[in-house]
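So, chain A:
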Amino acid sequence: MYEHDVIVVGAGGAGLRAAIAADEEGADVALVTKLHPVRSHTGAAEGGINAALQEGDSWDLHAYDTMKGSDYLGDAPAIDTFAKDAPEEVIQLEHWGMPFSREDDGRVSQRPFGGLSYPRTTYAGAETGHHLLHTMYEQAVKRGIEVYDEWYVTQLAVTDHDDPEDRVCHGCVAYDIKSGEIQGFRANNGVILATGGLGQAFDHTTNAVANTGDGCAMAYRAGVPMEDMEMIQFHPTTLPSTGVLISEGVRGEGGILYNDDEERFMFEHGYANNEGELASRDVVARAELTEVNEGRGVEDEYVDLDMRHLGEERILDRLENILHLAEDFEGVDGLEEPMPVKPGQHYAMGGVETDENGETCIDGLYAAGETACVSLHGANRLGGNALPELLVFGARAGHHAAGKDMKTAEIQTGPSAKSEPGDVEPPVEPGAIDASSGDVAADGAAVEPKAVLESTVEQERQRVETLIESDGINHAEVRADVQETMTDNVNVFRTEEGLEKALRDLRAARKEYENVAVEDPSRTYNTDLIHTIETRNILDVAEAITLGALAREEFRGAHWRAEHQERKDEEWIKHTMLAWNEGQPELYYKPVILEGDEETYEPKVRSY
Partner candidate 1 sequence: MSTQIEQQETETEADEETEPEVESPGDRRRAQRDERQAQEQAQREVEEETLDDEDTITLKVFRYDPEVEGKQEPRFDDFRVPFHKGMTILDALIYARDHYDSSLTFRHSCRQAVCGSDALFVNGRQRLGCKTQISELEDPVRIEPLPHQEVVKDLVVDMEHFYDQMEAVEPYFDADETPDDKLEEQRQTRENREKVKMSTRCIWCGACMSSCNIAAGDNEYLGPAAINKAYRFAMDEREGENRKQERLRIIEQEHGVWRCQTQFSCTEVCPKDIPLTEHIQELKREAVKNNLKFW
Partner candidate 2 sequence: MSQSYNRGTVEDFGRWREFTAGMWAWIFHKFTGWVLVGYLFTHIAVLSTSVGVDPASAQAGTDLYTSTLSGLESLLIVRFLEVGLLAVAVFHILNGIRLLMVDLGVGLESQDKSFYASLVLTGAIVVASVPTFLGGKLL
């Protein structure tokens, strides 16, 4: 067993920031991560980091934009904290040596970004995330922070109390991928989940193969509610075969979308008569899919993004990296032919419910980054707001876990904060197939830290043993089934029928999963085993997304429902919350907080 004050699970931007913060407070902190830190998906972010740095700009403008972008599903205390802390965090990064793009006077450059009322996006070329990730990893090295890399965290060690809010998290259990060793990690002060996105619930995503929603699923099963899981952002221009992102810059520069009939459908089919290709992400994504659904897609799958008319010179000058992406990942020469694009899953606005200090309702359990939902992004994330979120809330969680005195959070967490019972009627039973099958993290009578940890380790040893020893089907089939139904039914377009179908398919997949086994008998670098465990997490997360989507009967932000075409402010300015409830998921609602300390936000029509 390993023991540290603070254990940070995941070493992307959020995890690294949290670890550095905890280290600054003098805590003994360790990062446990299934990928070496620099392999985390934060490295893929291209666009930039928002923060109000300049004279004419201010944190409240940033907060206002964020709230408007969230379509009034963000919580004011989270948004205000975020906008206030972001500038210092970004300058902190600069002090750590991040190679930001610069102005002539040597100051950090800022550029305009979608949905922002001021050009406040700092960036480092078109590889902002890469630099952010590496800069922070370097600082972690400088501080000598311990990293357990290629250790896969399989389960949280949480005490067994009936009410999740009475539970305490004492650590986690991890599997050393290289040697197959299973070990308990005892955290004296707290565990911070920073496991990133859940894009692998869909078969077409800009997310990495490692983004399997492990943190969400583990916290969910340990009793922390999932918040606003239905809020998934889809990006309209991703390459069909890999999901690699083609930045909005192409359309910004004048790139045109065509369907198979070579029609400029954004105009010709009236999706956005004013803005055309430059309409907001969700509008374009829906337009593309409509074209494909109506049989006008190229190869029945995608549409074409053409930039040839911009001329070689302009393309080389401003969009050179796009040429490389299209060439390397799709085998297409953007100077010679149009690039195929289709919408892809991009970002999860929802996740593990936390407050402004990153705390969940379970004592000693924190979450930060894309895994978490402080409710900053609400129903729609603005481009450039995720990276500062990693910094702001990563740092806060790290400080808090390490024992720093912080202002008491205004956001209430936990099922007891529920104000309204939920009403969703899934066509099939959701949740665990067999609630007593050890799915619940808190089981056995253990409350004493050591005992909790030991019993969880034992449980995980058993699980791994069973998976390796038994015969069964390969998880890849189950995963493919889940991804397929999610993309077919819980994508950009959501109909009641489709969502119900998805739930039935997910149920079937869960049953299938009962039969999975790991074919590779080796304890050495057994990725088959890791992926099999991940698939289980994908299932839980996918189901939560679908349940939330079925419950929310309105059209808000990224969430579109065929039967409910308008935003319903009277009824739906509330978060959908899902509690695992020992394997029998329970839906409830939590009100959105629109009154901040200094400002109250009035819902307005979201138009750009």
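By definition in this document, contacts are C-beta pairs under 8 Å (C-beta built on N, C-alpha and C of every residue); 3 or more make two chains touch, one makes a residue touch a chain; residues count from 1.
On the choice of candidates, all candidates are chains of the complex that A comes from, given by their letters.
Quick caveat: nothing in here was measured; it's all calculated off a predicted structure.
Undergrad: So chain A is shown by itself and the numbered options are 1 or 2; which of them touches it within this complex?
TA: In this complex, the candidate that touches chain A is number 1.
Undergrad: Once bound in the complex, which stretches of chain A touch candidate 1?
TA: The contact residues of chain A facing candidate 1 are 35-36, 38-41, 43-44, 53, 87-88, 91-92, 94-97, 99-108, 124-125, 127, 129-131, 134-135, 138-139, 141-142, 178, 208-210, 239-245, 325, 328-332, 470-474, 476, 480, 515, 518-528.
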